[in-house]
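Here the complex is missing a single protein chain, while all its other protein chains stay put.
In this document, chain identifiers A, B and C correspond to the written order of the chains, with residue numbering beginning at 1 in each.
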Amino acid sequence: MNIADVQIVSILPQTLLLAAALVVFLADLVWKDRKGIGLLALAGVLATFVATVVMLAGPGVPTFQHMAAADRFALVISLVMSAAAVLAVLVSLDYIVRVDLPAGEYYGLLLLAASGMMFLGAATHLMTLFLSLEILSIALYALAGIRTTDIRAGEAALKYFLLGAFASAFLLYGMALLYGATGTTSLAGIAAAVPSVQTDPMLIAGLALLLIGFAFKVAAVPFHMWTPDVYQGAPSSVTAFMSVGAKAAGFAALVRVLVAVFPTLYAWWVWPVGVLAVLTMTWGNLAALAQGNVKRMLAYSSIAHAGYILVGVAAGEAGVSGVLFYLMAYALMNIGAFAVLIALERAEEDAAGVELERMRGLFHRRPWLAAAMTVFMFSLAGMPPLAGFFGKLYVFSAAVRSGLLVLAIIGVINSVISAYYYLRVVARMALAAPAEEAEPARCPALTIGTGIAAVGTVLLGIYPTWLLNLVQGTLAVLFGG
Amino acid sequence: MDAIRYLLILSAVLFSIGAAGVLIRRNALVIFMCIEIMLNAVNLTFIALSRQLQSLDGQIFVFMVMAVAAAEVAIGLGIIVSIFRHKPTTDVDDVSLLKG
Amino acid sequence: MNSTGFPLLSLIVFLPLLGAVLVLLLGRRSHAGIRAVALAVTLIVLGLSLAAAALFRPAEAGIQLAEQAPWIPSLGISYRLGVDGFSLFLLPLTALLFVIAVLASWKPVGSDEASRSAVQSYFFWLLLLETGVLGVFAALDLVLFYVFWEAMLIPMYFLIGRWGGERRAYATMKFFIYTMAGSALMLVAILALGYFAYQSTGAWTFDWQTLRELKLAWPAPLWLFAMFGLAFAVKVPVFPFHTWLPDAYVEAPTPVTVLLAGVLSKMGVYGFVRFGLQLFPEGLRAAAPWLAVLAIIGILYASLSALMQKDVKRVIAYSSVAHLSLVVLGVVVANAQSLAGVVMQMVSHGIYVAALFLIVGMLEERRGTRLIAEFGGLWKPAPLLGVCFLIAMLGAVGLPGLNGFVGEFLILVGVFQGVRVYAVLAALGMILGAWYMLWTFQRIMQGPVEARSAGAADMRGMDLLVMVPLLVLIIVLGVFPNLILVPAGATINALVSQAAAVAWLP
Partner (left out) sequence: MLAYAWLMLLFPLLGVLINAFFGRRIGKRAVSWVACSAIGLSFLVALGVLMGTAGSTGVEQPLFTWISAGSFHVEFSLLLDPLSALMAAVVTGVSFLIHIYSIGYMAEDPRYARYFTYLNLFVFAMLILVLANNYLMMYVGWEGVGLCSYLLIGFWFERKAAADAGKKAFIVNRVGDMGFALGIMLIFAMFGTLQFSEVFRRAPGILGPAAVTAITLLLFVGATGKSAQIPLYIWLPDAMEGPTPVSALIHAATMVTAGVYMVARNHVLFDMAPTTAAVVASIGAATAFFAATMALVEKDLKRILAYSTISQLGYMFLAVGVGAYAAGMFHLTTHAFFKALLFLAAGSVMHAMAGEINIQKLGGLREKLPRTYAVFAVGAAALAGVPLFSGFFSKDEILWRAFLHSPVLWLVGLGTAFLTAVYIFRALFVTFWGETRAEKKLWEHAHEAPAVMSIPMLILAVLAVIGGYIGLPRLSLVEGYLEPVLHAEHAAEAGATEWVLLAVSALIALGGIALAYYLYVVRPAVPANLSKQFAPLYTLLSRKYYVDEFYMAVVVEPLRQVGRFIAELFDPRVVDGAVNGLARLAGVCGEGLGTLQNGRVRSYALSILVGVVIILGYFLLR
């Protein structure tokens, strides 16, 4: 093998992140400035972001040894991921100092997880799929429990770890069965073999187990039970990042496997995915109704959003671009919402997240922060003209196009239910008298992060076309040629 | 020819035992070991299939799985230790502050 | 761009948005400046909308002043605005009522100190709302329409929730969720319609004019109409989807109630015509008997309910339900007279109901209560208030010579041409309407002078400024309804022939 054929450029964003992670780990040994390390990490993710943008604009690149692709699909996922990572680092800069987290481990693991997520989005081989999944998972297990001073963080990490490993085992088993049925571990190979072995139980079972594995990662009901606990127990900045990144990565893999590898079995998987979608959004929304803790409510809300995205997945080929758009919109609004929670969070008493009552009268104390939160809440509720609305519009239109009108209907009804609990947050901020509370944190990075998320949420709503053009037709090149 | 079938069944049984163990046992360490059983059952499947298919992919996969499993052990033990520092127990049912 | 090459409608729709931004840029303490900006912007919008009405060529039935630009081409969503004779007068009406609302907000609005001092955000939301409402009436792309339709809820949420009465939190949440639930299915219907277009033409489109030409296979029109119709029925509201209304109307601050009743309720009726009758005449026809029965129930039910309300604002709120139910009945019947009546009544109702709610606001301001039993004999200390109340009330009661009559009577004539029993039942609303209105008027304005009302101040200054234009319009439109009916004539004829094409009523 000639070194020139390795095509390292195909995995440039991931590699950059890995490199940045290493630099951060090393720098931590000698540099005790947590902000500085954070800025270092920020430089790394920004570089990744720029690289992704450049690659999106540039000509296509071949795959990385058929293990990972740099197709538009993967690059858009990278874009989402690096945007999420940029925001996550921005909101963490002040936060980890406040709650006293070790900077090196924190940023290193964050970058590592981000790299794993990007790899997952690009993976075109069962091996890369598994490895990248584990990279991101293991990094996230550790991140979830990084706040060792709090037992709830440990509990979150333990639950995530045990259940994650448990689910990984199923995924892995599914891979083994696919390998057995088709004789290959490359997705392209499997896809080529599928038509000839269609009804082989081994193949079918493999598909089912793969679906289960990714369903766990994206927190689809009934594989979602870990989500609220982990999201609540983990440090908020971690939750922000993983609720977006891990979900996006899981969906990227799910879409690539289901839509690109098993299009001929669409009739087989559309119903389980559809049912998962219905269960997921309904369960998430209903359970969120009963939450008094905003962080936990957002955890359930993230389950519900997984349900909406699953509607797009169930739409098959037609839904791919919708899923990508939704992921981007979701990344902006959800990290934004967590950013506001982070600003409100105080080191000790809010370890398990900010209670709804703490939001009282935020509009009077910090109008811009409250305004940003309002944007995120309305966007999450799917109100036009914000990003969340067009995300839903896109996935539901795909569902309609694929004849899944029922899913669209259930989806919009769910949006209405969700509006109630999002509005409750707005109501506490805007309509209730301010509580006598300490000032929320002020930090330029956090403000910038929140601002970017808010502006992005609005812009993506008013003029979604630029992103829509980007995600359009990604399927055609799902294997990167 | 049947050998492969036996091997597959064996690994499926092993996998099920592991899964059942996860559900039944309360000790975090034991649960984790059950998961290891599941992973190894998959490894067995890979190896059997690799032999059947005369392809190396499966065996490479097994190496990867073993490496990953090792990493998981490291992180898992770390988490368990970190909890143990707050609460001297390894019973997973004892750590259920987060719920609802 | 339209034939004049000047994006007049866009300017009308987005100028308030610009004003909202301007309001944000002004200092939070410069209340006078904020008010001035709001007033200037709403006045300019009013002027522009009148200019639009003047530019409108009455003889033509189709869409005029149309504008178009690509927006989200990948989904076939574009930016399209336009008006026809049906929607033409809704723009000046909206613009006028926003001017009135701004004037009515000259004194700080709100029930507590915090909200009263939040002038900046109040006007920000108010101007944003204006963009939303004007957008609804001008949008001719279904998705764009939906965006305006839903987006309008956000400012409304804040306006009721922050500056409303005691139970504002409950009312605003209910309003938001209820109306959002109503329009949820509309989104699916819009998407389905876009998909049908895709199936038949190979390209997604949400262009209203293209979609009109779409031939839909039965029963698609019925289902689509039902999904659209639910949204409109909630917005109007049609019985039994009306229970959000009393809460919202009552809890909202006066200027917002004026807008709710004057403009927002028209959106539902507008929708029934624009996206019901014009897009799915077959669907509306099939649903017509049901809708007609609901409308008639609405008239009688709301009238009887209004009769026994204890809070004067609730009386007017229920009267609004009754009056708009009649308008819906007019849409359902869809003949030349009833549709002319609908056009007329939409504007008329907007005007007199606005006047009535303003008066309720003034009553509340003077006495700190809205309970009818707490009033009495107010006409003596406040003669002007009494006269204004009287004229507005008579407009609402449908006294000939005032604006409420023309629309009501035309609708009834139209309904009578269609199904006579409907007309007879609906006409009972005339009697009940007189009853509850006069009784309310009597208990508030007449009778022995209630001790605490004896020193009530009469209207002056700003009170008169907001009221006089409305009262003048009540009379002018009652005497010269052709100001509206003639420009709308060609459009109404086209609507009628469309309805007749699907063999409407016997």
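Keep this in mind: contacts are C-beta pairs under 8 Å (C-beta built on N, C-alpha and C of every residue); 3 or more make two chains touch, one makes a residue touch a chain.
Worth saying up front: this structure is predicted, and the values here are computed from it rather than measured.
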{"item": "Chains on display which the left-out chain touches in the complete complex", "value": "A, B, C"}
{"item": "Residue of C:V119, C:V133, C:L187 or C:A340 in touch with the missing chain, whole complex considered", "value": "C:A340"}
{"item": "Residue in contact with the excluded chain [from C:L24, C:I44 or C:L304]", "value": "C:L304"}
{"item": "Sole contact to the chain not displayed, among C:F14, C:W106 or C:W435", "value": "C:W435"}
{"item": "Residue numbers in chain B that touch the chain omitted from display", "value": "19, 22-23, 26, 31, 92-93, 95-100"}
{"item": "Residues of chain C (touch criterion as defined above) contacting the omitted chain", "value": "174, 177-178, 240, 242-244, 301, 304-309, 336-337, 340-341, 344, 377, 379-380, 383, 394, 399-401, 405-406, 409-410, 412-413, 416-417, 423-424, 427-428, 430-432, 434-435, 438-439, 442, 445-449, 479-482, 485-486, 489, 492-493, 496"}
{"item": "Interface residues of chain A (partner: the chain not displayed)", "value": "158-159, 162-163, 166-167, 170, 201, 204-205, 207-209, 211-212, 215-216, 222-223, 225-226, 228-229, 268, 271-272, 283, 286-291, 417, 420"}
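FYI, only the chains that are shown with their structure count from here on.
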{"item": "Chain A-chain B separation of Cα centroids, rounded to whole Å", "value": "26"}
{"item": "Whole-Å separation of chain centres (CA-atom averages), chain A against chain C", "value": "42"}
{"item": "Rounded Å distance between chain B and chain C, as computed from the means of their C-alpha atoms", "value": "64"}
{"item": "Multi-chain contact residues (two or more partners), chain B", "value": "none"}
{"item": "Residues on chain A engaged by chain C in the complex (per definition of touch)", "value": "363-364, 367, 378, 383-385, 389-390, 393-394, 396-397, 400-401, 405, 408-409, 412-413, 415-416, 419-420, 423-424, 426-427, 430-433, 463-465, 468-469, 472"}
{"item": "Of chain A, residues touching chain B in the complex", "value": "126-127, 130-131, 134, 138, 141-142, 145, 148, 151-152, 154-159, 161-162, 165-166, 168-169, 172-173, 175-177, 179-180, 183-185, 228-229, 232-233, 290-291, 296, 352"}
{"item": "Partner chain A, residues of chain C touching it in the complex", "value": "71-75, 112, 114, 121, 143, 146-147, 150-151, 153-154, 157-158, 161-162, 168-169, 172-173, 176-177, 180-181, 184-185, 187-188, 191-192, 194-195, 198, 204"}
